[in-house]
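Left out: one protein chain. Kept in place: all the others.
So, chain A:
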Amino acid sequence: MTHTAFVLASYGVSIAVLVALVGWILIDQRTQRLALQELETRGIRRRSEARTDNAS
């Protein structure tokens, strides 16, 4: 009684879904990092950062 195909399908689907999830999080991370860098190089500061700059 072997059900190897069902076992392989379970592990295959799980790996595919988890790789997609991790990939999506990593792509999102890259997108946000690049956007922040771009804004910072344009000299844009958040209000909280601007406040600390003024205080110093």
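In this section, a residue touches a chain if its C-beta (ideal position, glycine included) is under 8 Å from a C-beta of that chain, and two chains touch if they have at least 3 such contacts; residues count from 1.
The working rule: contacts and distances are computed from a predicted model.
When the listed names "Nucleoside-binding protein", "Cell division topological specificity factor", "Peptide ABC transporter permease" or "Heme exporter protein C" are checked against UniProt, the chain not shown comes out as "Heme exporter protein C". Mapped onto chain A, the footprint of the missing chain covers residues 1-4, 6-7, 9-11, 13-14, 17-18, 21-22, 24-26, 28-29, 32-33, 35-36, 39, 42, 44-47.
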